[in-house]
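A single protein chain has been omitted; all remaining protein chains appear in their positions.
Coming up: chain A.
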Amino acid sequence: MKVFDCPVIGPRPISEFDYIGEVRRPPMDADEPTWAAYVFNRQGAPGLLREWWYHRPTGRWYVMERDTLKDEVVRFIDLEEVRYDIPA
């Protein structure tokens, strides 16, 4: 059993979580090539990555900073840090 060490609710089986992917900010006013890069490309290099995780039993979303090389959660990110406004 693989355990996901969540800084908020403690160590839980990773089967209780859904991995949603990297936290990203859309390039709102960018040109088409930038948008295409945003849509189709991802950072694959190992290192610190901010990721969305969804814990199904509680129905709660978390943003974690994880070292993808060591597979260790470094810290919990407050959602205020990653929120952005969508242009009207």
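Basically, a residue touches a chain if its C-beta (ideal position, glycine included) is under 8 Å from a C-beta of that chain, and two chains touch if they have at least 3 such contacts; residues count from 1.
Operating definition for what follows: contacts and distances are computed from a predicted model.
The listed options are "Cell division ATP-binding protein FtsE", "DsrE family protein", "Sarcosine oxidase subunit gamma" or "YIEGIA protein", and the UniProt record of the chain not shown names that protein "Sarcosine oxidase subunit gamma". Although one chain is not drawn, the whole complex shows that of A:Arg24, A:Arg42 or A:Arg60 it is A:Arg60 that touches it. Remark: the residues of chain A touching the chain excluded from display are 1, 9, 12-13, 15-16, 56-60.
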